[in-house]
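The chains shown are only part of the set, and none of them has been moved.
Chain nomenclature is as follows: A, B and C, assigned in order of appearance, with residue numbering initiated at 1 for each chain independently.
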Amino acid sequence: MQNDPFVIGGKVLNSRLFVGTGKYPDNRMIRQVVDASGAEVVTVALRRVNLSSAEENLLRFVPEHCTLLPNTSGARTAEEAVRIARLARAAGCGDWIKIEVIADQKYLLPDNEETLKATRMLVDEGFQVFPYICPELMCAKRLQEAGATAVMPLGAPIGSNRGLQTRALIQILIDELDVPVIVDAGIGAPSHATEAMEMGAGAVLLNTGISSAADPVGMAEAFGLAVRAGRLAHRSGLGATSSVANASSPLTGFLDETARA
Amino acid sequence: MQNDPFVIGGKVLNSRLFVGTGKYPDNRMIRQVVDASGAEVVTVALRRVNLSSAEENLLRFVPEHCTLLPNTSGARTAEEAVRIARLARAAGCGDWIKIEVIADQKYLLPDNEETLKATRMLVDEGFQVFPYICPELMCAKRLQEAGATAVMPLGAPIGSNRGLQTRALIQILIDELDVPVIVDAGIGAPSHATEAMEMGAGAVLLNTGISSAADPVGMAEAFGLAVRAGRLAHRSGLGATSSVANASSPLTGFLDETARA
Amino acid sequence: MQNDPFVIGGKVLNSRLFVGTGKYPDNRMIRQVVDASGAEVVTVALRRVNLSSAEENLLRFVPEHCTLLPNTSGARTAEEAVRIARLARAAGCGDWIKIEVIADQKYLLPDNEETLKATRMLVDEGFQVFPYICPELMCAKRLQEAGATAVMPLGAPIGSNRGLQTRALIQILIDELDVPVIVDAGIGAPSHATEAMEMGAGAVLLNTGISSAADPVGMAEAFGLAVRAGRLAHRSGLGATSSVANASSPLTGFLDETARA
């Protein structure tokens, strides 16, 4: 079980946990959190990358060995997302891009149609595209055909910490797609991350699950362990469930037999 | 977060995962599983401990540094459980004893009343008593008063791999008791173990979750990670859940602001 | 499907919904609620039955055709429950008695051991005994052997409106007992009541699900329909579930065939 790298977007990763950088009271905590989690991919909202001033640049808190996954948070249309993606690449953030196109401000649900449009454009421009979507199978298949690097269905609304409320739909995506399924949004406890990985997800991305913890650094380490546990469980083949009991130990004969002994 | 030993029954443990020894095709796998899991407490059905012949003795497959937790599997009454416990101690298995009194052969549910009776007798005889129970609060409180070392409520029927189907009742036990609550039975996937630990369980005990896996040794390692993840999450304080979204990243102003930049 | 009476405790009932009388701002609403629900069994806390003054007597708000099920709410021991039961009978409330023995004031969970003790005493005195319990199979079997008329496991803590959180344990009781299982406590929405009846419960008892509604009389009618729906579904044999889809309509050939037509 030693050798299980995650090969994606031209990189070889040792961790299947991707983390965000939002909502920390002090940006210096970002480095501690990333280090404790073991994450090698870090998502940042380009809005928060100060392109002109080194002082306040969020990027200086991201460990150097990490791959950046800039996101298009703030985009309401495919065109806005594409524009943000280009800015990110021009700013030296690399060619990975997480597409977030969100038109609803209450639940922050992704707009699958606009996301697909943006994906098509950005794949053509040579990006590694990670679209954040509502788990709809046909859209996911079209994203795959369009050349998306992975698809990122939501488990529950962003920041809600509610876990895999769309579990049934995510399982179908995992079963039916060839590209990795990276569960994003809603993962609020390590057990949610373990469950997603047990189901066969390629990775998980989360931010609030860590940043809203009483001790974010401890929680980051917990999520790192949880993702490894879930991945290893998936590879080791979970046992079947049953509706009645199955004895772990022999149940009869003990007393008679020891009496004879 | 380094220093988090589990002090119980006069021992200091580094792992909060207890494992069983049943249902392996070859007993030699037991040592590999225990080692991979990191468990320091191993439960054995005394029925399977051949008291006279070293050849077939299950115990020789249990690593030496582990604490034995013999169980009274096969007992249908308090008296039978007490008799088995005494035999276990006489056979050199130490003074820890897991009481299983089971009168129902379909679901293998514990008999709380007989278990309480056996606990009272065995505490008086100096045992460290770990009673396996249906999660009923008043019985659990009486076990605590009687001097039980921990209480072990079931998550689901033994060997069913169904997870924490009694979650609400277990949470009440955790909140209301002073002794550790060790979740036993039903834990079939690492995510179940993580969840139990997040809730504040002291430890988890499982057997079928590992033995029914395609690769039990890999699954044992997965459970070891999962228990550590859940414990660390509990100590790090899980964030609150919400019914609407909470933005991880700022959502508005991006384009305008960069336009101005 | 017309003829499905519920024969219990020497009565023939047309409704499998039992309702409580607590927490109404005005006792006059009790009659409206009972009528709207169709319930024929009404539980009252004997504490609230003013034995000396007709003015404030709760009982005058219970329709005459209903069977009273006085409960021993307030009892902390078997002895207290027995004493309340005798007072109830002496006060003319009949020989049905719901045993509530509760020692925990936070979750109001029943004390199975004391409840069993009280049941044995009251069956001997000729009562029809309805014990409220935590769903533990062996206790339920002992109650049945002791002559209980039914067993009443909780779905969730009293007044929590959380539904069937103990569903797995209740299903086992239903499958393994001969006496009716009446699900009590926690049923907060009609869908919970329907689910309990689909599982094979004999009846459901609830109070807060109705009294906490914005319109208790409308909700009482809704629960009456829900219980009938669930019972009829149980008798009609629910279809099996599957993990993939099963077409309701033919999926192929349509266009070709109509083209040929």
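Methods note: contacts are C-beta pairs under 8 Å (C-beta built on N, C-alpha and C of every residue); 3 or more make two chains touch, one makes a residue touch a chain.
Keep in mind that what you see is a predicted model, and the values were worked out from it rather than measured.
Asker: Assuming 3 chains are placed, give the number of copies in the entire complex as this structure defines it.
Answerer: Number of identical chains in the whole complex: 4.
Following the convention adopted for this analysis, only the chains that are shown with their structure count from here on.
Asker: How much rotation, in degrees rounded to the nearest 5, is required to superimpose chain B onto chain C on the basis of Cα coordinates?
Answerer: The C-alpha superposition of chain B onto chain C needs 180 degrees.
Asker: Taking each chain's centre as the mean of its C-alpha atoms, give the chain farthest from chain B.
Answerer: C
Asker: With over half of the numbers shared counting as same, classify the chain A/chain B interface as same or different.
Answerer: Counting which numbers both chains contribute, over half are shared, so the two copies meet through the same residues.
Asker: Please compute the C-alpha centroid of chain A, do the same for chain C, then give the distance between them in whole Å.
Answerer: 44
Asker: Counting only Cα atoms for the centres, state how far chain B is from chain C in Å.
Answerer: Computed from C-alpha means, the inter-chain centre distance equals 34 Å.
Asker: Taking each chain's centre as the mean position of its Cα atoms, how many Å separate chain A from chain B?
Answerer: The computed centroid separation for chain A versus chain B comes out at 30 Å.
Asker: Show the residues in chain C shared as contacts by 2 or more other chains, in ascending order.
Answerer: Counting only residues that touch two or more other chains, chain C contributes none.
Asker: Show me the residue ranges of chain B that touch chain C in the complex, using the header's touch definition.
Answerer: My answer: residues 103-104, 106-107, 109-114, 116, 134-139, 142, 156, 162, 165-169, 172, 176.
Asker: For chain B, which residues are in contact with chain A within the complex?
Answerer: Touching chain A from chain B are residues 1, 20, 22-23, 45-48, 51-52, 71, 73-75, 80, 83-84, 87, 102, 105-109, 157-162, 188-192, 194-195, 198, 207-209, 211-219, 221-226, 228-230, 232-233, 235-255, 257-258, 261.
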